[in-house]
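Take a look at the following structure, please.
Take a look at chain A:
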Amino acid sequence: MSSSAAATDLHAPERAGDYTSTGLPTGRVAIWWFLASEIAIFGGAVACYLLYRLHHPEWAEQAAHTVNAAGAFNTVVLLTSSLSAVLAHHAAEQGDGKTAARWINWTVLGGLVFLGVKAWEYAHEIGAGLVPAKSLFWSFYFLLTGLHALHVIGGMTALYVVGRGAARGQHLGRVELAAIYWHFVDVVWIFLFPLLYIAS
Partner candidate 1 sequence: MLWDLPRALSSFASDIDRHMALIYWICGIWFLVAEAVLLWLAVRYRQSAHAAAGWLPGDTRSTNAWVLVPAALVLVCDMVIEFDSAVVWAKVKETTPPAELTVRVQGRQFAWVFTYPGPDAKFDTLDDITAAGTLRVPVGKVVKFELEAADVLHAFYVPELRLKQDAVPGRRIPGWFDVLQPAELTIACAELCGASHTYMKGTLLALPPAEFDQWLAAQSAPPPSTPPTATR
Partner candidate 2 sequence: MHDHAPSSFLRRYVFSTDHKVIGLQYMFTGLAMALLGGFLAYVMRSQLAHPGTPVAGFGTVSNAEYNAIVTLHGTIMVFWVAMPVLVAGFGNYLIPLLIGTDDMAFPKLNLMSFWTFFLSTVVLILSMFVPGGASGSGWTTYPPLSAKPAFTGVGLGLDLWIVAVALEFVAFLMGGVNFITTAINRRAKGMGLWDLPLFVWEEVIASIIFMLSVGPLVAGALMLLADRNLNTGFFDAAAGGDPLLFQHLFWFFGHPEVYVLLLPALGILAEVLTVCARKAIFGYRLIVWSTIVAGLLSFIVWAHHQFISGIDPRLASPFSLTTILISVPFAITLFCYMATLYQGSIRYTVAMLFAMAMLAEFLLGGVTGIINGSAAADIYVHDSYFVVAHFHYTLFPIVFLAPFAGFYHWYPKFFGRHLNHGLGLLHFYGTIVFFNLCFLPMFALGMMGHQRRIADPNAFGYLAHGQHYQQLATWGAIGLLVLQIPFIVNIFLSLRKGAPAEANPWRGTTLDWAVPSPPPHGNFEAPPVCYRGPYVYGVPGAADDFVPQHMPPGPGAPTARVPDGDAAQLAAAGSPVA
């Protein structure tokens, strides 16, 4: 899309990541700013939850109704999927799109398993009458995990699209961005799991 006449040092070609003012890849700069705004969203929601929680020690009793085993299993699943995301990134850096795509598929699979378990939990809880309107604890539980699940879906979609490109050897730089985003989704869960499932 750009004429790449590299005449002098100063008049090097523009556009499409050839030249950046800071030397950092543009996508990486963007994803970190994007994550900063995401942190503000989760930060706000989690801060609200913590403020209430500190005023309501009795919530610990309600938190006991969450399925710790499912939460712990999902934590392991997400951590494992983050590992495969790291491996995908590594492969992409070596220029090996095929391998990167394979690792990405594992990560997406991890996301699917996570969502499946989460769906089972929701069904189990709603079946037991533990709906969002049951109490403020359950309101927060569904708010925070629901918001997180939406991000899991978003991250999986991004990974899937990037993985398809990587399999054809295109846009390998994007593997890193999707992986960074997936790590973020993972880290959010690592905060949510103890706060919602096991804290007393």
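Note that contacts are C-beta pairs under 8 Å (C-beta built on N, C-alpha and C of every residue); 3 or more make two chains touch, one makes a residue touch a chain; residues count from 1.
How these were chosen: all candidates are chains of the complex that A comes from, given by their letters.
The structure displayed is predicted, hence computed values, not measured ones.
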| item | value |
| --- | --- |
| Result, touching chain for chain A in the complex among 1 or 2 | 2 |
| Complex interface listing, chain A residues touching candidate 2 | 1-3, 10-15, 19-22, 24, 26, 29-30, 33-34, 36-45, 47-48, 51-52, 56, 131-133, 135-136, 139, 142-143, 147 |
